[in-house]
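The structure under discussion is supplied below as structure tokens; questions concerning it will follow.
Complex shown without one protein chain; remaining protein chains in place.
We just call them A, B and C in the order they show up, numbering each chain from 1.
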Amino acid sequence: MKTLSDHVSALVPQLQAWRRDLHQFAESGWLEFRTATRVAETLHRLGYQLKLGREVINAEARMGLPDAEVLNAQETRALAQGALPQWLPHFSGGFCGIVATLETGRPGPVMGFRVDMDALDLNESQAADHLPVREAFASCNAGMMHACGHDGHTAIGLGLATVLKAMEDRLSGTIKIIFQPAEEGVRGAKSMVEAGVVDDVDLFTAIHLGTGVPAGEIVCGSDSFLATTKLDVEFIGTAAHAGARPEAGRNALLAAAQATLALHGLTQHSGGVARVNVGVLQAGSGRNVVADHALMKVETRGANNAINDEVYQQALRVITGAAAMYGVESQVKLMGAARSCTPTQPWVEFIYQQAQQLGEFSSVLDRKEESAGSEDATYMLERVKQRGGQASYVIFGCELAAGHHNAKFDFDEQVMATAVKTLATLALNQAQFSVQR
Amino acid sequence: MKTLSDHVSALVPQLQAWRRDLHQFAESGWLEFRTATRVAETLHRLGYQLKLGREVINAEARMGLPDAEVLNAQETRALAQGALPQWLPHFSGGFCGIVATLETGRPGPVMGFRVDMDALDLNESQAADHLPVREAFASCNAGMMHACGHDGHTAIGLGLATVLKAMEDRLSGTIKIIFQPAEEGVRGAKSMVEAGVVDDVDLFTAIHLGTGVPAGEIVCGSDSFLATTKLDVEFIGTAAHAGARPEAGRNALLAAAQATLALHGLTQHSGGVARVNVGVLQAGSGRNVVADHALMKVETRGANNAINDEVYQQALRVITGAAAMYGVESQVKLMGAARSCTPTQPWVEFIYQQAQQLGEFSSVLDRKEESAGSEDATYMLERVKQRGGQASYVIFGCELAAGHHNAKFDFDEQVMATAVKTLATLALNQAQFSVQR
Amino acid sequence: MKTLSDHVSALVPQLQAWRRDLHQFAESGWLEFRTATRVAETLHRLGYQLKLGREVINAEARMGLPDAEVLNAQETRALAQGALPQWLPHFSGGFCGIVATLETGRPGPVMGFRVDMDALDLNESQAADHLPVREAFASCNAGMMHACGHDGHTAIGLGLATVLKAMEDRLSGTIKIIFQPAEEGVRGAKSMVEAGVVDDVDLFTAIHLGTGVPAGEIVCGSDSFLATTKLDVEFIGTAAHAGARPEAGRNALLAAAQATLALHGLTQHSGGVARVNVGVLQAGSGRNVVADHALMKVETRGANNAINDEVYQQALRVITGAAAMYGVESQVKLMGAARSCTPTQPWVEFIYQQAQQLGEFSSVLDRKEESAGSEDATYMLERVKQRGGQASYVIFGCELAAGHHNAKFDFDEQVMATAVKTLATLALNQAQFSVQR
Partner (left out) sequence: MKTLSDHVSALVPQLQAWRRDLHQFAESGWLEFRTATRVAETLHRLGYQLKLGREVINAEARMGLPDAEVLNAQETRALAQGALPQWLPHFSGGFCGIVATLETGRPGPVMGFRVDMDALDLNESQAADHLPVREAFASCNAGMMHACGHDGHTAIGLGLATVLKAMEDRLSGTIKIIFQPAEEGVRGAKSMVEAGVVDDVDLFTAIHLGTGVPAGEIVCGSDSFLATTKLDVEFIGTAAHAGARPEAGRNALLAAAQATLALHGLTQHSGGVARVNVGVLQAGSGRNVVADHALMKVETRGANNAINDEVYQQALRVITGAAAMYGVESQVKLMGAARSCTPTQPWVEFIYQQAQQLGEFSSVLDRKEESAGSEDATYMLERVKQRGGQASYVIFGCELAAGHHNAKFDFDEQVMATAVKTLATLALNQAQFSVQR
């Protein structure tokens, strides 16, 4: 009988092939049309039951969706690049999510694994020393690049599906593998949670590769994510000739300037980290015109949900007040959100134990102090925990050519096999977890 | 028969005596208790009909009133300094206004003359070269000084009353001399207008001495006053320990800082001069406490009433919005107001003609470009004009020891006789004005 | 002998043809390549002596020049649209100025006339009721439109050249017609002044059509232009991840916000109108990144040069200080400038007298209170006056389809003939002016 190692070893070339194909046709958030059709086709051929598009994505809970024009153009582009027409209609309009289910028929818990599929809005480096250039799989889509490793995540998800299907008779309970769109900007997870995709999950695991964790190391229960809210703020005033009729204007630019200064003063909190950033401000149309429009791209963060919510509520108050000061209108549009979330200790310990036994890691950690980013898989962890399940967030260390979100980002592809093996082990051994408890 | 010149010449020592007594016992706005009783007694002895206190001052229309404690303390002080007990009850509580009326019994218009009585909140210079010091009539009240010449105005009012009474048989119609409190800070005139004191006036003249006009010159229709509104703004927040619980605070100081910056940006107007000044800001209680209180002393001005009103309305919007930004409460208290107002041309021309004929002036002007101050007699001009009357504002030039509002301000007392003679001339010759028209 | 009226009447179809050709191939400031070659060719054929390009434009004194890439691309575009290759090299690189001189050989003063040639950065309306659409001469250049009438001005300049050449034997002295680039944004005149083009001019006249003056009216000495300075301000800071390392950033956006609020508070001046506008603010690259860059498009204005200079100096101080507050760098680039300038009274009166005699106008005014715009011909007026010459700025009223700078702007072409006739009259009758003095 073939062992897990045998299965995974055999899969290595395929993992690379999947990953490089996805990398080449990088698609950013809500636009993973080609990606999703390819993923669906593969899972379908493996024999998984699929739920697709609107079945797994709540339309209203989507955040930061591109406008209809972009969605249409990118869908057309995807088709030209090999998106599979038989699957595309499911994802049309920004619904590029997939949940693949394997019912073993044997009693046991529902295990959920989540991977994300989207690229970043970034031009990939064309430098000759950049491996994807050298080996000819750099992104062919201008302004889109897999610079955070989600191409690897998706390949890991497909690899995990392959292995588990092959070893189905040694599994019990149910396996759900969740392929999420639009993690960048923390826009997509909430819409899948609101569609109920983790409502029946007992044992949940989300993953990431890299993030500064060195090769050979695994972090079994990463817990340092900041809760965050992303918002676009518009101030709409009235234009006027600045020389001739200044008093006739309602100055949206001044409202934005005031709001900006006040927002950056909201970050003192005894409960822990509180952050605000007005990252982008675009206002006005001409030097000699009272600005009638301003757009601010803002984010709040907090060490926990309560702090972030508090800062966010104060930010709304600041925005409304600043608009009132100048007699302009303000509009706030939610563009993304994520939660802070602590993994459940028993599940972290089980992963820790399994990782140690696996012999693949030179270092196994339960948690690690990390820089303050955000991740919307936290919505899934939170929902699973609310319903009594176990949940964790696992990081697989690996060597990086350059940091995440950098135009020369690239990762050592070995990590994919390691991740598949580890996740499959959790599935194969989950019965031990139940016994331990 | 004694001429006007005879009467005025005889009055010169008395004018000086009145002025110096008032100067020595300087009383600032709404606190003219001793002053008002002395004025009332003099007018009563001359035989004028008097309306006093609440008869001529609308309580609700008073602005910038000191608090009850100050009013009581100063009334007590006034009594100790020679306020006349028989008149004091009329003025108690901040009602130090007097209207003296002389009915000639002969048909003719109602002529109104307005003088003001209040001193400034200022310590008078103790320098040996300051004439009031040298001649021993410097203010004995700390923090109060006649540094704008209203002592002279009051003496002129009494002198005019004296002369007109003496020449009563040559007058026709009715003479009203209005002694107003609290001109500084433009706080008192509106309350007299609201009490109706100029509602029956056909020919109205307000006066000022000095203001940069050189000795020997008269400006017959000063029209360069800015409309203005004075407001005190309070922001009331919530204190908190700035190190331990910063998020628990609602920061009134930050609201005030934001409001200040926005207010100073409200001054571009195609219609003419627009001004805002946050002259005073006092906020907070301790270095390590989130400030729960801020007080701003603010003024708006405009080349005309419409501009000032527009700026004022925008200022209110700014204040409310800034409070909303920080979740604090705001309160606006009206502390003073004045109007822009153009004198009526026929009356200015009549004054011009009379001044030229009088032979007292080396220069007679109808108007003069002046620096942008404010004056609340404008409320009276406005009301008189609204009711069809004629109105002007006359400035009598004179030599000054130092500028108005300066601790070493002093004026050449000669101007008082000149002013009495000029105003009396208007009264004696008013029949010509009616004929001319 | 043909009269002036005969000449002008004959010229009407040509004026329209010129204007419509220029309108169709609208070119914005410093990019008037096709325009300039066509103007040069016409003037050359008429027999004028020409000075071109660098001869009449001081390279260093040009303000708000587009970058080299734009200059090159637009020159290429111009060539494709009919720019004449024999003239183009003179104007290459942003030197699209022409001075045409006619030496009569008879003694007399140098008369200078100035017209401007540039379009606005604006998309012309495509509406069917827009006359240039209906009659097929709407701009074929995206983002460029003659929406201020400079196409008409250039046609007037050519018409004037035609008529004066035809009537050369009735002239004395010297005629200079100046065709200026880049008046929009007040960028071009100074560079012509610095090249000395008006240094020998004794009698100078600049013109504009429209500007709210009704058809049939002429303003002979417009004097209400505000002095102005246009500046682009950049703040350059340091980017950092706003969640993970906020303290590592140097925030250019916050510096810009502070500067904006302070700049808008610089507008109170006892000397007259003072204006500041931050019309455009563009800052930051991503929501979660501390902004390392901000660009502000700013203008100052003043009722006179001294006020504008004072406000401008204070603006520089604000900008430097705001940069220092945040440890960022600031760079200020001068993008345009104009002066306030009063026409010389004798020349205004002569124009007034000539206009009245001409019988073309239903209303002849010497000046008119107008809204507060700016115009860089003021640099030319100022220089002429400094050297003892006479100078004025004349406005020819006409009916407009929509206001200046509006996408549906259009003017009644009749005004061109009126203008040519008036200006030619000044040239023909200038001897009377000298006699009068």
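By our rule, a residue touches a chain if its C-beta (ideal position, glycine included) is under 8 Å from a C-beta of that chain, and two chains touch if they have at least 3 such contacts.
Being a predicted model, the structure only gives us computed values, none of them experimental.
Only one residue from A:261, A:280, A:294 or A:322 touches the chain missing from this view: A:261. Screening C:47, C:143, C:214 or C:327 against the full complex identifies C:327 as the residue touching the chain left out. Touching the missing chain, out of B:230, B:250, B:339 or B:383, is residue B:230.
Shown as candidates are B:66, B:196, B:216 or B:284; the residue that touches the absent chain is B:284.
Summarising the interface, chain A meets the missing chain with residues 261-262, 264-265, 267-268, 270, 275-276, 371-372. Touch with the hidden chain on the side of chain B covers residues 185, 226, 228, 230, 241-246, 251, 253-254, 256-258, 260-261, 264, 275, 277-291, 294, 297-299, 301, 335, 371-374. Although one chain is not displayed, its contacts with chain C can still be listed: residues 242, 244-248, 254, 258-259, 261-262, 265, 268-271, 274, 310, 314, 317-318, 320-327.
As a convention for this text, only the chains that are shown with their structure count from here on.
Averaging the CA coordinates per chain and comparing them to the mean over all protein CA atoms picks out C as nearest. Chain centres here are means of the Cα atoms, and by that rule the chain farthest away from chain A is B. Sorting all chain pairs by how many C-beta pairs they have in contact places A-C at the top.
As a whole-number value, the distance joining the C-alpha centres of chain B and chain C reads 50 Å. Look at where the CA atoms of chain A average out and do the same for chain B: the two points lie 69 Å apart. Those residues of chain B in touch with two or more other chains are numbered 261-262, 265, 268, 270.
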